[in-house]
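See structure below.
The complex is shown incomplete by one protein chain, all other protein chains being positioned as in the whole.
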Amino acid sequence: MAESIKNKVAIVGMGCTKFGELWDKSASDLIVEAAYEAYEDAGIEPKDVQAAWFGTLYEFSGMAGLGLTVPLRLQYKPVTRVENMCATGSDALRNACYAVAAGVYDIVLALGVEKLKDQGISGLGMGAFASTGVSPTITAPGMFAMMATKYFARYGLSPDEGKRMLALIPVRSHHNGALNPKAHYQREITIEQVLAAPIVAWPLGIFDCCGMSDGSAAAIVVRAEDAKKFRPDPVYVKALQMCVGPGEGQISTDYDYTHVEETYRAGLAAYAEAGITDPRKEVSMAEVHDCFSITEATIMEDLQFSPRGRVKEDLEAGTFTLEGDLPVQPDGGLKCFGHPIGASGLRMMYEMYLQLQGKAGPRQIKNPQLGLTHNMGGQPSSCTVSCLIVGL
Amino acid sequence: MESIRDKVAIIGMGCTRFGELWEKGTDDLIVEAAYEAYEDAGIDPNDIQAAWVGTVASGMMGECLSTPLKLRNIPVTHVENACATGHEALRNACFAVASGMYDIVLALGFEKLKDTGLGGLGVGRGLHPTLEMRRTAPGTFAFIATRYFHTYGLTPEQGKQTIAKIAVKNHHNGSLHPKAHFRREVTLEQVINAPIIAWPLGLFDCCPTTDGAAAAIVVPAAMAKRFRQDPIYIKGIGLSSAQLLPHFRPNFGWTSFTVNKEASRQAYEQAGIKDPRKEISVACVHDCFTITELVIYEDLGFSPVGRAKEDVDAGTFTLEGELPIQSDGGLKSFGHPIGASGLRMTYETYKQLQGKCDVRQIKNARLGLSHTLGGPPQVSCVTIVGNSLG
Amino acid sequence: MVGITSYGAYIPLHRLSREEFFRAWGGLALPGERAVANFDEDSVTMATEAAIDCMKGIDPKTVDGLFFATTTSPYREKQCSTIISVALDLGREIRTADFTGSLRAGTIAIASAMDAINAGAAKSIMITAADLRLGAPAGDFEQALGDGGAALLLGEKGVIATIEGSYSISDDFSGVWRSDADTFVRTWEDRMVLDEGYSAVLPEAISGLMKKYNLAPGDFAKVVYDAPTDIRRHPRVAGGLKFDAAQLQDSLFMTVGNTGAALAMMMLVAALEEAKPGDRILFASYGNGADAFVLQVTPEIEKVRDRRGIKNHLASKRVLANYETYVRWRGLITLEAARRPDRSPTSIAGLWRDRRIILGLWGVKCKVCGTPQYAQGAGLGGSTPLRVCVNCQAKDQFEDYRFTDKKAEIFTFTQDNLADTVDPPATITVVDFEGGGRAVFDMTDRDPAEVKVGMPVEMTFRKLYFDRGVHNYFWKTRPLRC
Partner (left out) sequence: MIGIKSYGAYIPYYRLSRSEIAKTWGGPALPGEKAVANQDEDSITMAVEAAFDCTRGIDGANIDGLFFASTTSPYKEKQCSTIIATVLDMGKEIRTADFADCLRAGTTALRAALDAVKAGSAKNILVTAADCRLAYPYSMLEQSLGDAAACFLIGDSDVAVEIEDCLSISYEITDVWRTDEDDFVREWEERWVITHGYSQNVEEAASAIMKRNGLSAKDFAKAVIYGPDPRSHAALVRRLGFEENQVQDTLFATIGNTGTPSAPLMLVAALEEAKAGDNILFASYGDGADAFILKVTEQIERIRERRGVKIHLASKALLPSYGKYLSFRKLVQLPPQALRGTGSATIMWRTKNWVLGCHASKCRKCGLITYPIQRVCYGCQAKDDYDEISLSREKGTLFTFSLDNIASGGINPPIIQSVVRFQGGTQFYCMMTDCDPKEVRVDMPVEMTLRRLHEEANFHNYFWKCRPPREGG
């Protein structure tokens, strides 16, 4: 019987760059900044790192382990490049944790980075993969917009009602982001602004979409029993789960486009691993994959924070605000940080780490015990979802 | 059929300097040639009762002449007949005067070729596009050279040597003429070694592209002496047009042109000439290419058929020879501003007959012949003038 | 006797009023409107549509040849008839040929198909013609030309109109032409073009035909021949040949425009829609010579009345808002490049591997659980055929299942303003097919404001885009037509 990762490893140091359109910084700059903040936070020397996991999606951000060892000048250490779509950062951390838990290494580095703003375009391409060229003429917002269309239709929301519900999400995230010096966007917005924004892919407007940013984040992972040697307040890993779907959304009529089964299943597994029975009560806070407002809305239901079809009530009640029952995106989320793909999962973890250590400044949530991060790679009908839980 | 002989006279002529006259427009050329002719004839522009203007590609209608000369409300006719155009202007002016219709008329030919940006002559028009495609004047006349050499047993080297002598002669004469385009002697070696334009013709076998104009004042013969003591009388004008381009004429031999023979026959008959080689004092012929001049010797009866080479070798047609040809340097030195050429040649025969040619002067010149050949050889005009009646 | 066994036609949904050309350019506005192919249509897609219309209720296995006629083939070296035959799911041991070069290519192909059937080399051959010719902006052709296609199935059984005789003449005159390097139609002086070309050669062929078969103008119920861009010449030829105005088939000029190599066949389809058993029809077409045929309609004609043909396609239309849209669709102006990532390079090996899936829209049906499924993949690495059932995980337990002729319903959709498309927004639909099966397609010929969840749609064969030397054809959804 498979064991659980719960309480076997701990994070003793983290680093995160400022996210944004960092025109003057290269991927190497970002890697160095994130890694050295983490080294310093953990109180270790670079030579103490015994192995590393490097998460990045695009070749222009770095390929193979070399993408990490070269800027950090890691001396002949084992470095693994991990790529798992938008869950890349979380998966780098996940693999680093397993290696430590296995007893192979004592101190390892997990680092994610993405340098998107050197392309001169908006949007993420599929790179140089050959294709038959007959996929639909669709963009990421278009793919997720189809969830909104269907969600509204299924739950009887008029487009206006639906959009108004979704608008609550970016308004909340922007509020949080405005409190975070590392966020890309640090500006509050109003519901009216969100509703009046130009449509990107109907029914989603500009403020329903996350930004395009550069950034990097890193974590130092050690065995749980060694953690206190490094610091008095290490953060322990409680669950590392990942669910990859069979891609039936484009094929099977069973797929309903109002929820993402992969998220639901990853959540179930993570709760089981962490021993959580009532997620809404037990999880103190969460950073989820809010690439679009509709994504966050459905994630709330898939992670069982809200009942099916009733996220609207929680959104309207302010459940997921900093002051609510279950604060979500306390750092501003993808909405304010953008989504430098390889970095996002670790950036989310960085916020959970700070919150658990009580170092989140004006965003600080009272007395958090367990934090959840959620990454989703791909499109609604075909995706990879990670769900990680950490705690004190 | 009557003859034009002694019915009309030329009492004044003018000719511009020929050359690449970049700074001069058609109006300049016309005005210069006409006013020299007015002055030579001692007339006022308002004395002109009618005019004929010859140009192929530089103007249209009579207006192209009347506008620069400000000829007031008199009839002006534009004539065009390929390279014989200048001659045609003179010819029609002569006929009108001879008819008794007018007393004082102007015949003027001009061409401004150097505004086209092209090295060669402009476009021949009216031919089928596929046939016209790559046709060039040197290419067409080179056909004659190839065939002439072949027919009369000349090797290409012998043939080229023969026609080169014509170029040398014409350049020599042109060097003596202040109005010529080229005024430079050339050597036989230079001609033979020049770049090939259309084999076997080289650069010096071809006449240049030139701007120029020439004019004549024509009056009835009976009135001529009122204007000057030494008028020049028209003795004969022959004109012949072919019925098919030589390119397509069955059995055409490419060693001579029937139109030349026919035009000269007409002119000799009118002028009462039996032995042109003996009777003609000076001739200006259409040496667009050296080979053309060679066959013209034979076509016009100056040399026996197939034996022009002997005359060339003997210097028969030099200034000092038996029958000086191209005493002004010919098309070879003057170039060929098409509408002007026939009148430019007549200008030379006129001046020679008046004894006004200075170092080029031919002794005792009495009858002068000018000849133009329009092509792709299909029209020929021969004009004979004399300095006395009878 | 060999004859026509079925007919079909295609007219694009969009029309542009000729007044719009006048608004753009001034000058002369011809009356009426012209059909304008959508940005994703070309002669291959229109010929496919017409052929699909023609194939209604006919088993593809019974068709053993496909001839394509056009002067606007998207390829110089790659057979388009093969592409169309795969879209129609014709078999492999078939005769295919592309006839080009002449506006008479359609009737030339018909003559060739007749030969093949008469010679016993084929039983049933589809002839499909389409053209999408361009007139240079601000010229008469821009207004006069139209886009469209027509298809005729020839065979010996179930003949709806027998082809009783034919007569051809060939004439080397090119009053209207395009060289290999030309984009736009060129013309010589119109009077000469018409006097010595159309108005001389076409009547010569028609009289020659009537003389050969000893027929008089009064023997025909309808006379069908194509019209030149100067429409006045169309009735004048009829008058010269002593046909009544009532006998003359309308040239479609007011409604569609001159559709080049497809025009005569489109007019014939229109005539057949109205024809009664026993009618004799004179059918002719002009282009570097002329072909003329005598047709006789049989009682079988009643069996093919359910085609969309000309009448239904004509009625189903949307008028384009403006000339600028036309210019954009035809790629006549250079637009700012979308600031979007490059498309993945097209893998020709992938297209070839999946040719039936892509061109024929073949999916599978699980033999274990009965679930129909269509897999076009997520884009990465090309689509792959389904090997494992999405529903019951049975491996390789499939039978082929074709989706082209299935109606579907929109499950969800988006209007994507960010996507790189000639006609924004990109309308993307997730559709569920009747009888099962789910897939995601671009939607075309739609009014974005009218797209709804639950809306019924049908499949249409279109060109997705052009990439690195390949025209990528695929299927899209569209609101039900006709």
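Read from first to last, the chains carry the letters A, B and C; within each, the first residue is number 1.
The rule is simple: a contact is a pair of C-beta atoms (placed from the backbone, for glycine too) under 8 Å apart; a residue touches a chain by one contact, two chains touch by 3 or more.
This is a predicted model, so every value here is computed, not measured.
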item	value
Displayed chains contacted by the hidden chain, counting the whole assembly	B, C
Residue of C:Leu28, C:Ala349 or C:Cys392 in touch with the missing chain, whole complex considered	C:Ala349
Option from C:Thr128, C:Ser166 or C:Thr444 whose C-beta touches the chain left out	C:Ser166
Residue, one of C:Tyr10, C:Phe39 or C:Phe99, that touches the chain absent here	C:Phe99
Options B:Cys94, B:Leu108 or B:Ala145, residue touching the unrepresented chain	B:Ala145
Of B:Trp52, B:Phe204, B:Tyr233 or B:Trp254, the residue in touch with the unshown chain	B:Trp254
Touch residues of subunit C, complete complex, unshown partner	66, 71-83, 85-86, 90, 92-105, 108-109, 111-112, 114-121, 133, 166-180, 182, 185-186, 188-189, 192-193, 196, 208, 260, 287-289, 348-349, 351-352, 355, 359, 466, 469-471
Touch list for subunit B against the chain that is not drawn	118-120, 123-124, 128-136, 138-147, 150, 195-201, 243-252, 254
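As a working rule, only the chains that are shown with their structure count from here on.
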item	value
Centre-most chain, if every chain is reduced to its averaged C-alpha atoms	C
Inter-chain centre distance, subunit B versus subunit C - centres from mean C-alpha coordinates, in Å	68
Chain centre separation (subunit A, subunit B; CA means) in Å	97
Residues of subunit A that touch subunit C when the two form their complex	119-139, 141-143, 145-150, 153, 198-204, 246-255, 257, 378-379, 381-382
Touching residues (chain side subunit C, partner subunit A) in the complex	339-347, 350-351, 354, 358, 371, 373-383, 386, 390-391, 411-421, 425-426, 428, 430, 432, 436-442, 448, 453-454, 464-465, 467, 470, 472, 474
